[in-house]
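Quick one: the structure is below, and I'll ask about it shortly.
All protein chains of the complex are present and in place, except for one that has been dropped.
As written, the chains take the letters A and B, and residue 1 is the first residue of each chain.
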Amino acid sequence: MPDVTLTVDGKKLTAPAGTLLIEACKSAGIEIPSFCYYPNLSLQGACRMCLVKIEKMPKLQTACTTVVTEGMIVTSDNEEVRQARKSMVELLLGNHPLDCPVCDAGGECELQDMTFSYGAAESKYMEAKNHKDEQQWSPVVFFDRPRCILCYRCVRVCGEGMDVWALGVQNRGVSSIIAPNKEDHLECEECGMCIDICPVGALTSGAYRYKTRPWEMKHVGTICTHCGDGCKTTLGVRRSDSGMEIVRGDNRDKSGINNDFLCIKGRYAFDFAHHPDRLMQPLIRKNGKLTPANWEEAFELIGKRFAEIRDHDGMIGVVGSSRITNEEAYLLSKFARVVLKTNNVDHHRTADFPALAAALSGKPDSTATMREVYDAPAILLIGNNPTDQHPLLAWQIRNNVRLHRSRLYLINSQTIKLGRQAAGFTQIPAGTEGKVAAYLAGDDAAVEAIITEKNSRETWNALREKLRGEQKLVIIFGSEIRGNDVAVLVKFGSGVHGAKFVCLADYANSRGAADMGLYPDLLPGYHRVADTGKFHDEWTSIPATTGLTLPEMVDAAKASKLKALYVVGANPIGRLGLDPFLFSKTFVVVQEMFLTETAFMADVVLPAANAYEKSGTFTNTCGDLQILKKAGEVTGTKSDFEMIVRIADAMGFDVHKLVPFGAGERTDMGQSRGAQSGEADRHAVWLEARGLEPKMSPLEPTAILDEIQRLVPGYDFSRINLLAGNDQHTTLANSGPGAIQKPELIVPANDNLFSSGTLGRYSKALHSVMESRTQQTSEVAAD
Amino acid sequence: MPVLKNIKAIAKGMSITFMEMFQPTQVENYPDGPGPLRGARFEERYRGMHVLQRDENGLEKCVACFLCAAACPSNCIYIEAAENTETNRVSGAERYAKVYNIDYNRCIFCGYCVEACPTDAITHGHGFELASFNASNLIYRKEQMLAAAPAHMGANAVFNSADVAGGAPALPVQGS
Partner (left out) sequence: MASLVSHPDEVKVVSRRFGQGATNIDRYLELDGYKAVQKAFAMEPDAIINEVKNSGLRGRGGAGFSTGMKWSFVPKQSAKPKYVLCNGDESEPGTCKDRLIFEHDPHAVIEGVMIAALAVGSQTGYIYIRGEYRYLSIIMQKALADAYARGFLGKNIFGSGRDLDIYWHGGAGAYEVGEESALMESLEGKRGIPRIRPPFPAVVGLWGGPTVINNAETLASVPHIILGGAEWYAKVGTPKNGGTRLFCLSGNLEKPGVYELPMGYNLRKMIYEVGGGIPNGRELKAVVPGGSSTPVLLPEEIDISMDFDSVAKAGSMLGSGGVVVLDDTNCIVKFALRTMKFYRHESCGWCIPCREGTDWLEKTLTRFHAGGGLKKDIDNIQYLSENMLGRTFCPLGDAAAMPTIAFVKKFRKEFEDHLEGRPCPFERAGAVEQLPVLA
């Protein structure tokens, strides 16, 4: 659209035609206050704060509903305008309780800011304020009704943004009030977006309410550790007896790929970190019982046994995690091959990335970022239910359709909620996703399996033609498509102009774990173990034979061949439903936060730090790399990275060869160790005792980042951008050849909105929501 | 005559001395004086150990707004907040201070906290005997700073018998 020129406060501005005046001013650095205006939500014109003087208009006009026109002359700040805004604040404060000292929003309240800006400090009224009682809408959402200023942001973000429509307005006039969908409580996705978007303290979070004040916390913008979408969540951290306590998770920092969005897990489910069952010291099995021990004892024992078993050619298995950082996954992969001298490495796979890497090899620009899902003109989604399993992806798709009129094509065996946004929804018989891929790729015979009463051959033909005609189509597929089907789908995609792919995996760093080579047959970057190449040069010795997959390790354990099992942040017994007594003849070491089913059977359990307590990087399911920032340390735990290095050291391995610390191009100057933030530099003691370079610690994940950047294809990202908290896309185009994996190795996590694998079991917030749900359902059933 | 002059001067001097002899004394005989303060006397404005006040219902005035902690230049106030419930009502508002510590190792008695307090909950009392041989004793807990509960709530509601048995003072802290 052509640009128009307008004058605001004597400043000449140009803005594209159709821009709202408030946005044009904002981009020119002129602030126009508002409560009800919120970018990308429908216009209200209700709060009257954005009134400005426009020449030739008799009355003040709302900047949030006025579209810029050529030659418009606007005054955004004069006596009349200031008075109008002041009077709005005055009127609002008339019925607004002045309980700022106890209000959760105190200190980050937009009404407070406006009062400071426009100075309506004195009340002109003497009558009592209208009072309404506070309500609890759900375990995590409270509504303090008198504080509400009726900006309708919550109503809109819930309806338009989340497509939940759980909030509405009741009554009229001064008795108008926001009300939940079920009389006195909410039945919704509990995303808490209404709380975040509330400009005042009317909607408050059940998890954070009355605990502290905004300025008392350290705000750490890090990556959520639950699903694979990689939302940025800002953790509010306070010091406490155990080192630190996370008191709040929210979306205060809207700079992440999730922008405004955060789901229930990112917002409330940080509380597993403070669960009373958290392990705080190493446990060693003595006389058949796990007994508390100290770290030295534990490392010594592990080092001794691992070295013994390795040197006697005993079989050692390594199980990695989809929730450890890229650095840890890389280190584990290297540790297994270089120190334990085995290729028996695996992890809980939830998507077939090796197949995707193989199919996309040599095809640049063929993976979509999470941001692109929001901009793409057309999206094809096969399988999965993003609303439950990938809330951010669902948000991106939904709002892309709403704001950019993108076309969404859904192919699913279930009717999923995103169907409401779909331009076309095609239901298929369960388990025929592979046939869909084949049919789309041109195999006309495959259509037989997917023809249903509703969808004839002609419907499928029409759909395929439509899809082939799309440009910049983003093809998103869940774990239903795996193995050969991935290649087939990619073949279809190569016929669509500018098509890009997203493969959906279920855990926070599933993609990273795959990229970093937690496979028995693949090294980082999907290089095959047998191939000679840069890894052999750098890592020197890599066993040439393909290792054992997790099920094969289990078989080996059954046959008493597996002598040791090293489990890093995984719970195979619990998640994959294995027989707990399988490993009774195996020396099992588990690095875990809790005494999970697997840890319960272990010989040594090492208390691990979680993703909120360490630094590093995560790669989300789209391949967007982001930095994890450490919120703080919990006494008695160590990061998986540190533990791996210490075990290598205890095995007598030269740490220099595992972590190239001090040899890298950059040093970290101790920031990440906390040496400058006043935290005790607890690594220093150990480093000095061993005469190691104190400039860069081998226990610091950054130490291995250089090597990752150098060796793993697609990870040649900009370090400065990473540190700045920006997301960067890692591509699969230059990956190694990958390998076809057995489809049955992929076991989807099957989490929903309110569950999150093992972590979810230890989150009180998720539990309380689920409990209130079952209670409601049973009440309905009883009725 | 110089002698007379000297005598006169001495007499004048002594007269002032005699006059002052019968004036009330300004010297404080602390710590050997009478009364609970052992002879110490304060101006109203004296800024001593803090007192956390109660309202007319005996509820704590502090609503744990953290403004004192924010205003404190020496960062000596530590608060943990919690929510009042039907069964456990501590303050008049929704929130109360579950933990309220002042670290008298660091406090500089500047009074900014008192000025910042929106509910007049924290005030300076006249308590001054804060010296201790153990620095960790100088971190005062809320219970040590709370004003005594009003008479109708019992003589000393601050510490119950279990607290006293656990080492808490049986009488309100002096000077508060």
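We adopt the following convention: a residue touches a chain if its C-beta (ideal position, glycine included) is under 8 Å from a C-beta of that chain, and two chains touch if they have at least 3 such contacts.
Computed from a predicted structure; not experimentally measured.
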Quiz item: Omitted chain: which shown chains does it touch?
Solution: A
Self-check item: Of A:51, A:609 or A:712, the one touching the omitted chain in the full complex
Solution: A:51
Quiz prompt | Residue, one of A:17, A:73 or A:174, that touches the chain absent here | solution = A:174
Practice problem: With the full complex in mind, choose from A:83, A:456 or A:718 the residue touching the hidden chain. | Solution: A:83
Quiz item: With respect to the chain omitted from the figure, which of A:130, A:471 or A:584 is a touching residue?
Solution: A:130
Self-check item: Sites on chain A contacted by the missing partner chain, in the whole complex
Solution: 43-48, 51, 58-60, 65, 83-84, 87-88, 90-92, 94-95, 124-127, 130, 149-150, 169, 171-176
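The definition used in the following text is that only the chains that are shown with their structure count from here on.
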Exercise. Let me have the rounded angstrom distance from the C-alpha centre of chain A over to the C-alpha centre of chain B, please.
Key: 51
Practice problem: Would you mind writing out the residues of chain B in touch with chain A in their complex? | Solution: 63-67, 69-70, 79-83, 93-95, 118-119
Exercise. Could you please specify the touching residues of chain A with respect to chain B in the complex?
Key: 99-102, 106, 209-213, 215-216
